[in-house]
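Provided herewith is a single structure, encoded as structure tokens, for subsequent inquiry.
Here the complex is missing one protein chain, while the rest keep their positions.
On to chain A.
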Amino acid sequence: MGTSILLVNKPVDVLQKKMELQAVLMAAGGGSRMMDLTYNTRKPLLPVGNKPLIWYPINLLERVGFEEVIVITTKEVQKMISTDPKMKLDVKMKLDIVCIQEDAHMGTADALRHIQQKIKTDILVVSCDLITDAALHEVVDLFRAHNATLSMLMSKAHEFTETVPGQKGKKKTGEQRDFVGVDGTGKRLLFMANEADLDKGLVIRKSNMRKHPRMHIKTGLVDAHLYCLKKSVVDFLADNRSVSSIRGELVPYIVRKQFSKSMTSPNVNDEADQKLKKKDGNANVEIKILSRDEALLQLTRERSCWNDHRGDMSEAYHGGRLRCYVHIMDEGMCYRVNMLAAYIEANRLAPKLFDEPAVHPSAAISVRCLIGADSIIGASCQISDKASIKRSMIGASTTVREKVKVTNSIIMHGVTIEEGCNIQGSVICSNTVIGRGADIKYCLVGSAQRIEPEGEHTTAYYCLTLPSHTQVPLTSTLSGNSRVAKIQ
């Protein structure tokens, strides 16, 4: 099985041949969980391995053969995408960019509703912060094989090993666990609940247990936010305006609906449909989400002895017409860059995804400097003598002067690092100037800052404006007798 998922008869002409899946890329999120990074650079444009974050999902889609993608994003990002030379260079596929207002507080489901007109087939929704080497066809195959309403990708949660700037010691991620229930094959998604919603413990309905007597409950999974959805789901969204988030509301709703009565009644004929419609508008909406199996498929299923379960005599899928599947990655990488820790981890691993020279050809690198094999140097960089760069990423147009040591750090674009600096385990955002001889350890430096020379900084945040939720107070822990850095 190669990486190409679209069949051999790839749609040459969209109009002539029906596309199977339309790709939708959600790139309007603000990155609210890592405000320090996204204050100046929108999340989709954050550099990861010297490529904007949004490049990764686009590349993922491109790799498997998509030729067009609908990108939902904000005006600002659109402008950046059209001007960013990197994006233009690498992306062959057609980007159909739809802008939404930034301050409209639109959820992902709202965004889908927004582009309902454009959606003609089933869709594949990807979030812009996904970096993965997953075999996408696994997810799509589940979707196809079971004529599923929803199929999604999950992965085992990763432990972030790197020390996160601005955090002392290991901080427990405050996230609540998700409980995910799958059947014996590990594919069918039966149950989904968040720890926050479980006040009295896990509640699983017995009718559900009856149909699927063995349920594996897994915790410690991350949702990759990659979903295959039937077109009917988008139509459902259009009618049901209260749903605003895919992950928060829509997916749990569909998973739950798999086992509710109206969905499983074996053959709701049109008459019953009509009745339901009359009864109330709500049922009408519900019905829409059902993907009625095509007649031929129905017939095949009746005639074949295939069944998805054993143990009782009922028909395949217990007559349910709403089915959710999940592909859980056992190995490989799957990151959602939505937190600082994930961002750093992704930076460390992302370069392995593509084989490009670690040092950009246009970078001017002194012969007498040391650059580790696990580092990336961006375009038009200047690296002077005796600089040492290990396990780090240096963004484009960055100047690194003599005797600078950079270890385990992320330096974004246009940064100037003066002589003799020592930077370790830190993130330095764009256009910052680091004064001569500064010693920066485990710090996060916001964009366009000026760090005074000779300062010594450990575990601190330096930002233009302090995000309201930051736990670590500004310049709180400057170690030793150092001078307090001046924050502009």
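Criterion: a residue touches a chain if its C-beta (ideal position, glycine included) is under 8 Å from a C-beta of that chain, and two chains touch if they have at least 3 such contacts; residues count from 1.
To be clear about the criterion, contacts and distances are computed from a predicted model.
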*Chain left out of the displayed complex - its UniProt protein name, from "Acyl-coenzyme A oxidase", "dolichyl-diphosphooligosaccharide--protein glycotransferase", "Translation initiation factor eIF2B subunit epsilon" or "ER membrane protein complex subunit 1"*: "Translation initiation factor eIF2B subunit epsilon"
_Touching the hidden chain in the complete assembly: which of A:97, A:115 or A:209 does that?_
A:209
*So that we can see where the missing chain sits, which residues of chain A does it touch?*
181, 202, 204-207, 209-210, 213-220, 256-257, 260-262, 264, 282, 310-312
